[in-house]
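Before any comments, here is the structure.
The complex is shown incomplete by one protein chain, all other protein chains being positioned as in the whole.
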Amino acid sequence: MRQPLDTFSTTLPPDKRASVYQSTKATHEKRTKLLFDHFADPNRLRELAGEIKQHTLEHLDTYLPAVEAKLQSNGVQVHWASTADDANAAVLKIMRARGATKIVKSKTMVSEEIHLEAYLKKHGIESLETDLGEFIVQIDHDHPSHIVRPIIHKNRREIAQSFEREGLGVYNDDPQTITRRARAFLREKYLAADVGLTGGNFISVESGRLVLVTNEGNSRFCLAATKCHIALVGIEKLVPRDRDLGLLLNLLARSATAQQLTVYTEFITGPKSPTQPDGPEEMHVIFVDNGRTDVLATECRDILRCIRCGACLNVCPVYRQASGHAYRSVYPGPVGAVLSPLLAGKKFPELADLPKASSLCGACNEVCPVNIPIPDLLLRLRDKGKREHAPLASAATPPMGSFATLATHPTVWKTALTAGKLLNVLPTTLLPVPPLRAWEKNRTLPKWRGGEFRNWMKSRPDVRRKNAQNAQKS
Amino acid sequence: MSSSRDQILSRVRDALAPLPSRTPLPEWDASLVRLRNSTTPADLWAPFAERLRSVNGTPLASPLALISFLTENNLLRGYCDPALHASLASHFPPTITLSTELDRSRIDDYQFGLTAAFGAIAETGTIILSDNTTSSRLGALAPWVHIAALRRDQIFPDIPSAIAALPADPNIIWVTGPSKTADVEGILIEGVHGPGLQAALLL
Partner (left out) sequence: MDLSHRRRPAADRRVQLMATCLCDAFFDDVARATVEVLEYLGCTIEFPEAQTCCGQPPFNGGDWPASRKIVRHTVDTFAGDAPVVVPSGSCAAMLFHGALLEFENEPDLPAVSKLASRTWELADFIVNALGVTSWPGEYKATLAFHRSCHSRGTPSGEAALHLLSSISGTRVVPVGEAEQCCGFGGTFSVAFPNVSTAMGTLKLEHLRAENPDVVVSADMSCLMHLNGLAEKSGSPLRPQHLAQILRDALKNSALI
């Protein structure tokens, strides 16, 4: 059995791989330059933000009830959704209560986790994406391939064709024209919609402020044109104090898109003020679990610190070669390789290969604004995959039982070292040993020299006197 | 049958119970996020205007500058906050029509929106809007051009100070330049759903 991600990477057309590579590399390099130009110690900031988020996770037992109380006192209706079904049902209930049938939504990955659009469609409710990238994904019945740049895998010609197909104008692949057409089309939709549905980047426990971070103005329009706001928020999105937002907001945009701040940072406390003509008269927050409490119960809980910046995707050499769809889940890249198999719960075996799809280089941890030790978490999940006998976890991996026997019996080891010289005369490229095959397809093997060093070491002259002399020199 | 709320909270408690110790909330000083080489001049309009320009925003240092800007760009029909209208209308030539009520059914008729800002942030070139100071959310969002009017004393030096001063308002928006996207092949396009031209007027 081959590793699916490795196979997928060979199917990527070269131009797609090149565009993913160039795009992620450019953003990564700009992000790094910006952080180090702006701050004396960006790594200290990442460590601090990591501690704040870790603290929050480890105190969700008190913070969740506290933020609920605060939201309610701000006039927000709070709902809880244990499963994806519960979350979908909660949205539907609100829609039904209002006799509403049209939603305009801004980007929220939770909605993809729960397959909201398909569920609502079954119940006669239209849910239209308004983020340009997500809109294009929606009309193409596609899936996003990057957390922040959902159509990093599409080119302008494909988009122009889709727009023409959807009746948005004759074929025109000029990016500005495409964007203007989306603006005009969605504008009418915003104004005709009943409900604006958003996610939430952060919720402050102290003030109950829901923070939305965008560039396009789509979440603003969802909340200016409609009369009801529904926010889907993972239970891990809490932040203890407003002042902690000052640190996280300084890190988020720089890490995600190499901007100091995104164009719009919204702090929403409740329905519109009484004197304001535009905006929601009702606001709902649905706290979604959908597997997060399972993750919280493991030693991989640190992954819940994630603030969805995508910096790990941008630096990851594996992501750059395979691209997002290779991860077969809502969350791709390094964060996805940990989060997706864990959120899958009982279906962990279906994604048990994702933690293997890494050379454990650690670049992801180095750029993570909340300092998640991703390689350690990947290793933990490899252990889990093996213990649970998930076939995908051991695909194409040499079994280690015999190696352990060899490596715990020095006499046998030393014999093997000498015997290994056989490899120098065997036609190794013909041996039916899968790892050898995989190696030698593109690489030569070095000459086997087992036993040489040990023989040399044994016959090494006594150099103690020489050492004493050298010790004086250095 | 327990509710989702009960299930979630009890699973959270069970998940955290075995932890031998829990990470404390670290204290951190705002100086850690101070930009290198930053200064705090007495007049914050100048650094704010410079940062605003760097994010492709348009600083307008006076009502005169506003009128020039509007006429040069052929912006002749706009929405104006009724409160601002009282103080600014006299500067406007008769060629420019100002409406103090926004008609949703004719939203694309307004070439610009002129509303009051709650404040601004100098280190980022950010304009701060709020429900209580913005006469119409759509008036500040839908027209291609938005001009936010603010006074010198409303400008905060940096993000931590702006956060510390977040008012009790249901909808505070930090606006940093015109709306934009790079979704199509990473090419930056300004003016998506929000304004394509974002200005700040010094009152």
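Each chain gets a letter, A and B, in the order it is written, and its residues are counted from 1.
Quick note on the criterion: a residue touches a chain if its C-beta (ideal position, glycine included) is under 8 Å from a C-beta of that chain, and two chains touch if they have at least 3 such contacts.
The model shown is predicted, which means the values in this text are computed figures rather than measured ones.
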**Fill in**
Shown chains in contact with the undisplayed one are A
**Asked** Quick one: which of A:D6, A:D194, A:E216 or A:D278 touches the chain that's been left out?
**Response** A:D6
**Prompt:** Any idea which of A:K107, A:R183, A:H325 or A:R382 touches the chain not displayed?
**Reply:** A:R382
**Fill in**
Filtering A:A97, A:A184, A:L360 or A:L422 for touch with the omitted chain leaves A:L360
**Message:** Contact with the hidden chain only, please: which chain A residues?
**Reply:** 3, 5-7, 9-10, 25, 315, 317-318, 321-322, 356-363, 365-366, 376, 379-380, 382-386, 393-401, 403-404, 406-408, 410, 413-414, 417, 420, 434-435, 438-439, 441-450, 452-454, 456-457, 460, 463-464, 466-468, 470-471, 474
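To be clear about the criterion, only the chains that are shown with their structure count from here on.
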**Request:** Could you give the separation in Å between the centres of chain A and chain B, each centre being the mean of its C-alpha atoms?
**Result:** 29
**Prompt:** Can you list the residues on chain A that touch chain B in the complex?
**Reply:** 19, 22-23, 26, 37-41, 44-45, 48, 51-52, 54-55, 58-61, 64-65, 74, 79-83, 86, 130-133, 136, 149-152, 155-156, 159, 175-176, 178-180, 182-183, 186-187, 190-191, 207, 209, 215-218, 220-221, 223-225, 235, 240, 242-243, 245-247, 249-250, 257, 259-273, 275-279, 287, 289, 293-294, 296-297, 301
**Complete:** Residue positions on chain B within touch of chain A in the complex are 3-5, 7-9, 11-16, 19, 22-26, 28, 30, 32-33, 35-36, 55, 102, 104, 107-108, 124, 126, 131-132, 134-139, 141-142, 159-160, 163-164, 166, 168-187, 189, 191-195
